[in-house]
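The complex appears here minus one protein chain, its other protein chains still in place.
Which chain is which? They are A, B and C, in the order written, and residues in each are numbered from 1.
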Amino acid sequence: MHSLIQLSIVVLLLPLLSFVTLIFFNRRLPRRGDFIGVGILGTAFALSAYIFWTVIVQSYDPAFRVAWDFTWIDLGNVPGVGPLQVKMGIVIDNLTAIMLAMVTLISLLVHLYSTGYMAGDKNYGRYFAYLGIFTFSMLGIVLSDNLFSIYIFWELVGLSSYLLIGFFFEKDSAADAQKKAFLANRVGDIGMWLGILILYSQFHTFSFSEVYANLAAGKFALSNAWLTAAGILLFMGCVGKSAQFPLHIWLPDAMEGPTPVSALIHAATMVAAGVYFVARIFVMLTPDALHVIAFIGAFTAFMAATIAITQNDIKRVLAYSTVSQLGYMVLGLGVGAYSAALFHLVTHAFFKACLFLGSGAIIHAMHHEQDMRWMGGLRKHMPWTFATFTLATLALAGLPLTSGFLSKDAILAGAIGFANVEGGGIYYLIPVLGFFSAMLTAFYMGRQIWLVFFGESRTHLKPADPHHGDHHAHDSHAAHGDDHHAEHGVHEVSWNMRAPLVILAALSVFFVYSPDPLDGAKGWFMKMIPTPATVVGAANPQIGSLPAGSVLPQLAAVGALPETHTAEGAVAPAEHGAAPAAAEHGAAAASHGEAKGGHAYSDPRQAEIVHAGHAAHYTAIYISSVMVVLGIGLAFVVYVFGIIDPAKTAVAIRPLYLFSLNKWYWDEIYQATFIKGSVVLSKLLSWFDTNVVDGIVNGVATLVRKFAFANAGFDKYVVDGLVNFTAFSVNTTGAVLRKLQTGKVQTYVVMLLVAVFGYFIYYFTRLIY
Amino acid sequence: MLSLIVFLPIIAGLIILAVPSSQKQIIRIVSLLAAIGQGVLAFLIWRGYDPSIPGITAGPGGSAFGSFQFVEKLSWININLGALGSMNIDYFLGVDGISVTMVILTALVSAIGVLSSWTIQKQVKGYFILYNLLATAMMGCFVALDFFLFYVFWELMLLPMYFLIGIWGGPNREYAAIKFFLYTLFGSVFMLLVMIGLYFSVTDPVTGNHTFSLVAMATQSNFNVAGAIFAPENHGWRLIAFIVLFIGFAIKVPMFPFHTWLPDAHVEAPTPISVILAGVLLKLGTYGMMRINFPLFPEVFQASMYVIGIFGAINIIYGAFCALAQQDLKKMVAYSSISHMGYVLLGLAAGNSEGMLGALYQMFNHGTITAMLFLLVGVIYDRAHTRQIDKFGGLSSYMPRYAAVVTIAWFASLGLPGLSGFISEAFVFVGAFSSVTTRPIAIVSVLGIVFGAAYLLWSLQRMFLGKRKPDAAYDLEVDAEGHEHIHFHDWKGKLDLDARELVMLVPLAVITIALGIYPMPVIGMLTSSINKLVQVLSPVVLTSLN
Amino acid sequence: MEQLATIGLNHYLTISAILLCLGLFAVMTRKNAIVILMGVELILNAANINFLAFSKYNGSMQGVMFSLFVIVLAAAEAAIALAIVINIFKIFKSVDVSSIDSLKE
């Protein structure tokens, strides 16, 4: 077994150990055993840092990949298949190494931070236990080498997120949020599971490598539509976890959890798992699937950004910005800017974690005030927080010299390139949305910075109502139960909360990733994480350029989004043209080893996109810079110089304002349709069950039910019903027949004779005829 | 060995018969000892079982001894029918992969049932006699390899169940009891006719006589009586027989639309009986299908896989929806059983190894998990004397241990990875999706995953999270240093789980988790039998794998 | 006269059939238990006539024997019947069978 594998197993199991220890013994340990959590995560981080060092820094090999697996379930010699095992395994490649380091680092920082933030909570110990199991399952996702185990850890992540969102379960809002999150994720998981099933039903294996090998060998027996469907369905898992439209609704509510949890799970790692998963399955995604992904990403990015601009809760702004940024990543993958998307994943993880922890610090300092309208002027009180927060904000907004700039720019460049290659008008929608969202991002982050840190404190403006307006208000600790803004002065947070901020902020600067502040592609990350070779393009090239007519019906059959159809139809010819050109581009790229890791692409289309993206690099820089400046400028115009009064504007464009404030009414829509729908349906069915089904079986239902409760003669109906499905027949026959027993002996005699002579006449007639 | 494990409870019952009914503790202990004895035997069987031997059909030379294990075969009845030769009925026990797991499950659940019967105060003597009778009957059904013997045990279950529900049940128990009795009897009387018909249609290759041996019946070439009612060419009657048997077993499962006895029975039955009912009895239906219904009429099974699958899907989704609407916690759990047994049906309908394996493993897991669920329902019912979900709220603040176990059980029941329920459901889907016949059905039934999560999480939230409901079934008081305490009206015992309850629950929880992490201890015993069963069920499946 | 001289089997059978019907009629219509029993006697005698006639016309003794036994048993039956009827009269103060119907349904 490769030494790195052993290490990674240790890394994987350490957090589990922390979970087990803390869940059982936290009450018996000093400080509720938080040091165990932190210590263990420290070790885990050290180990993964070592892995990172060996794999990435020390001896980088583009094709580096070590895997190990063991038979988990042995199905024996299955008829028609032969010996069949379900294996569990671990794979380490460059991406894994980076993710390992990132996850453990952020998790460690959050652990550290929590020691300050959660201090005094009555379930303090359990909190760290939950963090432990979360880290465990997240690392599981990162390390898995097959779909089945990824699905397992996927759900486990969902569970830990469920537990942590509902950590303050006394709050109904928290309870609602955790349920919502779990269910939304389950919906996504269904899709993912079906996707897995499609692949399994073909190859009888879950392992990535085997699946891809089979695909590359063209062993996929079903139509390509099924393959596309598989891709889209697997992507649904990402839609759920990474809070993409239409399942994004849970993430903002998830802010009910403690703020460090929001930083760890709902900003940096778990939500990124979706993107990571799409990257893992990137090579088997057909162009059709990729188109769907790209559009969903773009739309999500835009929608979330528009919502974010009007939110007042500091964490909600960040939540929606997270959704929006995840949209970027998904968009990036969709357009084929693989490296860029993953790059953004990493950078975003750091600065968004920084932002959340910062907001946590603010909330902490403000005694659990989360509404930005009642903040202001904090920069004097909390300089550290201010500095780090601002730096991260700049990164998020994507100003040059920040990491966010590099990655976001790369994605947008890829989007432009993609649009160029596909050449369809509608595909330009994607970069356009991208850039527009960039502007919005800049705007709402500027707004946030200003509202929180500048101006004068507005705490006194807050309408003094006992339970804090909107119920999303605050984490109610036992210790920090009540809060009086007036008395306590706002002060900077303690070192164990400050240190993480600084580290994360430092990680949001460009030089960590790339020598050239303007080009991420020159950075080590994008060099080292090149776009992998697709297995579907190579195996059956017709997928890329399938005549529209033949694909559409099948696509419709598997229910892909409508725009892809039209899109596919539109671009099909264009691709025919593009393919050869792309081929030689790719060749060229390969020859004078340009910044694509000297990778030759088996799929011309992919090569073309990457190349075009590279070409569109500077365009992207210009446009995005302009957009960002516009955004920040607008923010200044509104909040600094007060030229435009936000309140008046809000009134002026009230419908739009409300539309954004109410998050495009998605919650209401879902409430009205799916949730109401299923509840009503369930009521209906259970009525049906108790009355109709039971009724049919028991004979006349109402009778049965009525008699069921009258202890007296009810059961005779039951029996009749049960015995021959119509309560009536037996029972009434009984009632009628027994009347024959008149008690008068002569009637008996008469009936005797009637019977005898009845027979006789019957036979008589039969003899006559 | 099998005879011992079967009849141990009845022996205990006879001993109890001799104990004066005032000696409640002795009675309890006797039956507990019997249950423990069963457990030990089950463990020995588990240890001694050789997973490589497939079972299902007769081994080399047409005798069961080659393929089944722990076989006990004695000539029991041998009566002269003149021209029709002699009617031979054997006392014929044996286990293979699909029954040995059920034997272990039965031993486990009935032991737990005894523990949870500890609180029964009314007519303890009669209760435990009937209980032991029931235990014997259940165990017998799983190890009987002679149709006649199987039928005897099968019917023997009805009466004790009737009284256990009818005497120790809830307010509406008469209704539930007679309903259960008539339903199941209605299902099984037709089975009797089919059994006789099979007897006249099958000969034992070894003796050449007609036989009731299920092992002989499982081989189609033994249907060699010319002109017999179920002879291979007699398609019409074979179809009818299949349907009759299927309905007979489906009523036990219970399969929509024959399921309505289940909620009533569960709601009225005392906790231990619910545990037995859900934990073991329901499995008898699907076990019967795997042991009798399908192997005897494989070609009909092939033709009807689709229908069975559809019924499975209906069970899954319909059950989930009904559960979603329930206010009574126990009723919700009952409907969840219906939903979960739907997975079993679906897996069986797939007709391939993955599906069958999933189905059988699901039977085992559902046994343990549902047992846990009903025990937990019983715990809260003992304290609050109500099961209305809305009468609680915020319990996990006050009963942390209870809440923890509930969380495990609930999540196991909604198929969370790492807990045993997940693996079986996953395999059911894998199988159902892999077989072309049931693929569309599988796609639909996947919805069950979501709705399953929905009703479970919703009930969890309403009962354990949030704050105490204003009309809750318990009082809340805040002591000096601001700690909140609750107490239930007229409940003297420990507020949180007490020792006895933990003894019942913890093993189940441990099993659930252990089998979720590493299922091979159970699955390892099944695979060869399952693969054999799939072969018996026919080559048609194999060609249709993609 | 020669008609009478040649009384054939049919005549006997006709008579017996008529007797049977009369008996049944009595049994069905009469309310008085005694009369009903007389009706029964008629039925039995109808059978007797048959036996005797057949025995005469196919020349075997069994018929005669049979009718002898029937007569005897009829007498015995009458005895038991009367005993029961008297008992009934003691209790119900009536022998109207249609009024004696406490056992029914």
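Here, a residue touches a chain if its C-beta (ideal position, glycine included) is under 8 Å from a C-beta of that chain, and two chains touch if they have at least 3 such contacts.
Everything that follows uses one rule, which is that contacts and distances are computed from a predicted model.
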Name of the absent chain as recorded in UniProt (options "Sulfur compound chelating protein SoxZ", "NADH-quinone oxidoreductase subunit N", "Formate dehydrogenase" or "Peptide/nickel transport system substrate-binding protein"): "NADH-quinone oxidoreductase subunit N"
Visible chains in contact with the missing one: A, B, C
Absent-chain interface as seen on chain C, which is shown: 13, 16, 20, 23-24, 27, 33, 36-37, 40, 43-44, 46-47, 50-51, 53-56, 58-63, 65-66, 69-70, 73, 76-77, 80-81, 83-85, 87-88, 90-92, 97, 100-105
Touch list for chain A against the chain that is not drawn: 715-716, 719-720, 723-724, 730-731, 733-735, 737-738, 740-741, 743, 745-749, 751-752, 754-757, 759-760, 763-764, 767
Chain B, residues in touch with the chain not shown (by the definition above): 76-84, 87, 123, 151-152, 155-156, 158-159, 162-163, 166-167, 173-174, 177-178, 181-182, 185-186, 189-190, 192-193, 196-197, 199-200, 229, 237
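Definition applied: only the chains that are shown with their structure count from here on.
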Between chain C and chain A, distance of the C-alpha-averaged centres to the nearest whole Å: 98
Gap in Å, rounded to a whole number, between the CA centres of chain B and chain A: 37
Centroid distance [mean C-alpha coordinates] between chain C and chain B, Å: 67
Sites on chain A touched by chain B in the complex: 72-81, 84, 148, 151-153, 155-156, 159, 166, 169-172, 174-176, 179, 182-183, 186-187, 189-190, 193-194, 197-198, 200-202, 204, 221-222, 678-679, 681-683, 685-686, 689-690, 693-694, 696-698, 708-709, 711, 714-715, 718-719, 722-723
In the complex, chain A residues that touch chain C: 738-739, 741-746, 749-750, 753
Contacting residues of chain B [partner chain A, same complex]: 172, 174-175, 178-179, 182-183, 186, 256-260, 318, 321-326, 335, 352-354, 357, 394, 396-397, 411, 416-418, 422-423, 426, 429-430, 433-434, 439, 442-443, 446-447, 449-451, 453-455, 457-458, 461, 464-467, 518-520, 523-524, 527-528, 530-531, 534-535, 541-543, 545-546
